[in-house]
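Before any comments, here is the structure.
Removed: one protein chain of the complex. Kept in place: all other protein chains.
Presenting subunit A:
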Amino acid sequence: MLQVRDLDVHYGDAQALDRVSFDVAEGSIVAIVGANGAGKTSLIRTIAGMIRPTHGRIGYRGADIAGLPSHRVCNLGIGQVAEGRQVFPTLTVAENLHMGALLPRARAHRDRQLARVFAMFPILEERLKQTAGTLSGGEQQMLAIGRCLMGLPDLVMFDEPSLGLAPAIVHEMLRTIRALNHEGLTCVLVEQNVALSLKLADRAYVLENGRITLAGTGEELLADDRVRQAYLGM
């Protein structure tokens, strides 16, 4: 579904991504793990069209989308749940959800998607008229995911969905991602929480200093000595 080939990203002289290549098969969960500053957010933003790559190809369903502006990329069905949730705190839950459905591809399906989001996160329906800033961290993360789903994505990139959440909520979040995946959503999970994301992932990549250094199935990486030493402290 998504093939990233030899992607380079520079901020001025600093190189954030160095020949990054990976594949995402339709219907799978792919984890990209790495430490802070490894280039994870840069990678998501580049695929999303918010940063222009200096080199490389991003194939999505047969077309090269590298360099397309973000509103076009989103409208092709690539959504993202940004790091730190990025809900609009002064707007209501209803308004936040509405803003996810402004995409041309999603406009006609708004009511249906809303029903789907409420079925998945009943709490959002209860909080509909509350401002998003008054929600708990977990609820905000649900809102961020719900808002993304309003755009009718086929592939969603999650940037650190576990960041800043209590362990119980983190598990719930991962269950949600798995449930979405069962419904047919392709998921790219970018995480610092290596153990959790590798357990969830069909395929995983380790990103270090802007380079992919290891690749394999989630299980393979979990068993890999280098991963165990560097990320799992074993």
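Here, a residue touches a chain if its C-beta (ideal position, glycine included) is under 8 Å from a C-beta of that chain, and two chains touch if they have at least 3 such contacts; residues count from 1.
Heads up, the rule we're going with is that contacts and distances are computed from a predicted model.
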Choosing from "Ferredoxin", "Phenylalanine--tRNA ligase alpha subunit", "VWFA domain-containing protein" or "Branched-chain amino acid ABC transporter permease", the absent chain's UniProt record names it "Branched-chain amino acid ABC transporter permease"
Write down which of A:T92, A:Q192 or A:N209 is the residue touching the left-out chain. A:T92
Identified contact with the non-displayed chain, of A:L103, A:L165 or A:L198: A:L103
From A:L7, A:L43 or A:C74, the answer for touching the chain not displayed is A:C74
Residues of subunit A in contact with the chain that isn't shown? 48, 50, 69-71, 73-75, 79-80, 82, 86-92, 95, 98-100, 102-103, 107, 128-130, 147-148, 151
